[in-house]
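Of the protein chains in this complex, one is absent; all others appear in place.
By written order: A and B. Residues from 1 in each chain.
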Amino acid sequence: MTSPAAPLPPRPRRAAETRRPGPELTRPRGWIDIDAAARAVAELSSRYGLDVPPRARVEELSVGVQQRVEILKALYRGARLLILDEPTAVLTPQEIRGLFEIVDNLIKAGNAVIFITHKLAEVMEIADQITVMRRGKVIDSTTPKESSQADLARMMVGRPVLLRIEKQPAKPGEVKLRVEDLVVADDRRQLAVNGVSFEVRAGEIVGIAGVEGNGQNELVDAISGLRTAKEGQVLIDGRDFTRRSTRLRLREGLSVIPADRHKEGIILELPISDNLVLEDYDRNPFARWIVRNLRAVTEYASRLIKQFDIRASGPEAAAGSLSGGNQQKVVVARELGTEPMVLIACQPTRGIDVGSIEFIHQQIVAQRDKGLAVLLVSSELDEVLSLSDRIAVIYRGQIVAVLDAEGADRDHIGLLMAGGAAA
Amino acid sequence: MHDLALMVVNIRASDIAVFGSQTLVTATPLTLAALGGVMAERSGVVNIALEGIMLTGAFVGFLVAFVTHNLWLGLIAAVLAGMLIASIHAILAISFFVDQIVSGTVVNILAVGITGVFYRTFLETQSVAGPGTLPVWHVPVLGDLPVIGQILFQNAFVTYAMLALVVIVYLVIFHTTWGLRTRACGEHPQAAETAGINVYFVRYLNVIFSGGLAGLGGAYFSLQQIGNFLPNITGGRGFIGLAAMIFGRWNPFGAFGASLLFTASDQVASRAIAFGVQIQPQFLGMLPYLLTIVVVAGAVGRAVAPAADGKPYRKS
Partner (left out) sequence: MSRIWSRAPSWVISGLVVPIASVLLGFLVAAIAIVAAGSDPSQAYLALFQGAFTNNNAFAETLVSTVPYLFLGLGVALGFRAGLFNIGAEGQFYIGALAGTFVAYSIHGLPPIVVIPLAILAAMAAGFFYAGIAGFLKAQTGAHEVITTIMLNYIAFLIVNYLVTTPGLMKDPLSRTPRTPYVDVNAILPIIVPHSRLHAGLLLALVAVPLVWFLIDRTTLGFRLRAVGFNAGAARAAGISVAGTMVLAMGISGALAGTAGVVQILGVLHAMSPATAAGYGFDAIAVALLARSNPWAILPAALLFGGLHNGASFMQLQTQVSSDLISIVQGSVIVFVAAPEIIRWLLRIRRKVAPVAITQREVTTPNA
C-alpha cells in the first residue's frame, strides 16, 4: 500500500511505530519489530539530516520535530515525490529555514516536492515553478523570476491586494486589560502558562508572537474564562475577573475571536442571525423573559451583514453554507458588534481568502483607532508584525520579551520564539 | 457490620475456591463483551450494540444447538450470528455515517424484536428437552491444585475461551501490525488513511470481530450457564461490559480485571445475604448497575478513550 506521493498531515504514536504502515518490518509474519524499526529510522535520519528520537512518543515531540517524523515516514516508504501541505504554519523562522534546507537536500537527491502554501514570501524563496489556484481552477503558472508577491496576490484574489496594512501610529489610552503573574494548567495538568504579565491599553494592538503550543491557547482561555487560572489575576478595565464566568466577561466589555471558528466560534447548523446573537440571545431586545424576539434578531443580523460585508443569501441562511472567510466575518461581526472594550483576536485570519484577510485586518485597525484595546494572538509572524503596535514573544508559557513593533527585527523575534538569546 | 465481620472470620479455603470460581465464571460474558468493545473502540467505533449482539448470539446459539442436538454447532452459530448482527452496526455506522450511538441502539432494538419473535414462534411452546449445557472440563494435574485448580482449571469451554482471548486480544492489539493499524484508525483516521491504511476496512473487520466475541459471550448464557433461552437473558450485561472496558482503559487485561471486580462485588453481596446480613434482594440486584454508573462517572479515575472513538470517518 505504498504510494509514491506522500502528503503530510498531523499525527500521534511513537516515532518508530509510525513507520509501520506500508512495508512493515515484521519478524515473524505480523509481529512488530521495534528495534529494527528504530535502526532504520536512525539510518535515514543521518542520511537526510533529519534528527528524530525513534522511541519517543510523537505527541511529546515539538511540532517541528513531529514534522520531521512525517517526512521520514514518507522517505522510509521510498517516496520520490513529496507533497507538503502548509508545512510552515507551525514553525519558527529558524525552523522554516531548516525545512527549506531539507527540501533542498531532497531535491538534490533527485526527489520532487510539491509545496502548498499561502505564504507568498515562502513561495518566492523555495519554488522553481509556481502555480496559482483559485476556486478549484488553475489561474496561471509562472516562476519566481517572472513575478512578485503582489502579482501572486492579485492572481489569488482577482484584484490588487494590500499586502501590508496601512495604519496610523497608535494613541494608547488607559489600561483596559491587565494580566498579572498568570499561571494556567493545560489539559494534562502541566503548567502551560507560567507567570505571564502584560497590559493592553485602549487604542493599541499588542501582538503575542510565538510558535503554537507555547501556552497561547491556555492564556487566552484564562483571560476569557474558559479555564481557571491557578494563580494570578485577570483585570478588565481595572476590575478583577479572575474567578468570574465567561458569560460575565463577555457582558462586561470583553470580546474574543477564537482560534478555531468551527470548534468555538460559530454553530454551522444554526442560521447566521442566531450565530450573531449567540452571546446575547437572552437579553433585551433579543428576548423578553424567556420568549425570544425573532424580529429584533433578524433586524440586528441584517444590519451586521451589511456592515461587515458578509456574503450570504440572507440572515436565515445556515452558517455552514458560508465560505470560510465569511464564516470568520460572522464571528468578527458578532464580537465587534457588541462594542467591546477589549478584543482578543486569535488566529483571526487563519484559513481564509486573501480578500477577507484584508477586510478583517482593516476592521481591527479601525476599531483600534476608535479606542479598542486589542490583544492579537497569531502564529503568523507576518500578521503580528504588520498589525501590532507592540509585540510580546511567548515561549514555554512565559513572555520572554516585549518590544515595539516599529523597527522590530524579524529574525530576532524568530530567535526569541524558539527560546534563543533574550534581548 | 458485626454480621459482616463474623462472615469474614468464618471463611474457609473451600469457600475461597467456590467464591473465586463463581466470580470467574460469571465474569465470562462481561469480559467477552468488554473485549468486543475494546476491539471496536480501539479502531474508533463505539459499539453500544454489544447487548443486542450478545442476546442474538445467545438465541441463535441455543436454537441451533437445540435443533441439531449439538452444543458445539450452537457455539459456532452464536459466534457467526454475532458477527452478522455486528455487521449491520458496521454498515450503518461506517458506510452510512450514522451516529454510532443511534446505530448501536437500532441494533439493540432490532435484536430484541427478532429474538422475541422467533423465540415465541419456535421455542416457547417446545416441551422437548433441550441440548443441555457445555460440560465442565477438568484439566489434568493443574485442575487438582488446591483452590487455584478449582478456580482456573475446572471450567467449561466458554470460560477457557475467554481466558485465552484476553491474552490473544492483548497481543493482537499491541504487538501485531493489525493492532497498530487498528490503533491508528482509532486515534487519527486521517493520518492512518494518509499512510495508506484503509480505515473503512479496518473498522469493519474490528467491529465484526467484536460481534463474534459478543456472540460468544451470549452463548455463555444459553449454552453454558442455563441450557435454555429466555427473552432478555442477557440482562444488561452488554452494557456492563462496556463499563468494564472503560474502567479497564480499553486494555484487555484491564477489562478482565474490571469484570472480575463487578462479579466479585456481586458475589460478596449475595453471600452477605445468605449469611443473614439484612439486604433486600432488589438492592442486591441493583449493585452491578450502581457500580457501573460509579465507574462510568469516573469516580474511580478518568479514562481517556482512543481519540477518534465515536466519530464517523468520512474520506474527504
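Criterion: a contact is a pair of C-beta atoms (placed from the backbone, for glycine too) under 8 Å apart; a residue touches a chain by one contact, two chains touch by 3 or more.
What you see is a predicted model; the values in this text were computed from it and never measured.
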Of the listed residues B:Gln22, B:Asn70, B:Ser87 or B:Thr105, which contacts the missing chain in the full complex?
B:Thr105
Per the definition of touch given earlier, which of B:Val67, B:Val167 or B:Ile293 contacts the omitted chain?
B:Ile293
What residues on chain B make contact with the chain left out of this view?
48, 88, 92, 96-99, 101-103, 105-106, 109-110, 112-114, 116-118, 120-121, 235-236, 239, 242-243, 280, 282-283, 285-286, 289-290, 292-293, 296-299, 302, 312, 314
Logged for chain A, residues touching the omitted partner chain are 224, 226, 245-251, 256, 258, 263-271, 274, 278-279, 281-282, 287, 290-292, 294, 316, 318, 320-321
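Operating definition for what follows: only the chains that are shown with their structure count from here on.
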Measuring from the mean C-alpha position of chain A to the mean C-alpha position of chain B, what distance in angstrom results?
45
Within their complex, chain B touches chain A through residues 175-178, 180-181, 183-184, 187-188, 190-192, 194-198, 307
Chain A - residues contacting chain B, complex:
1-3, 6-7, 9-13, 17-18, 20-22, 24, 26, 30-32, 73, 77
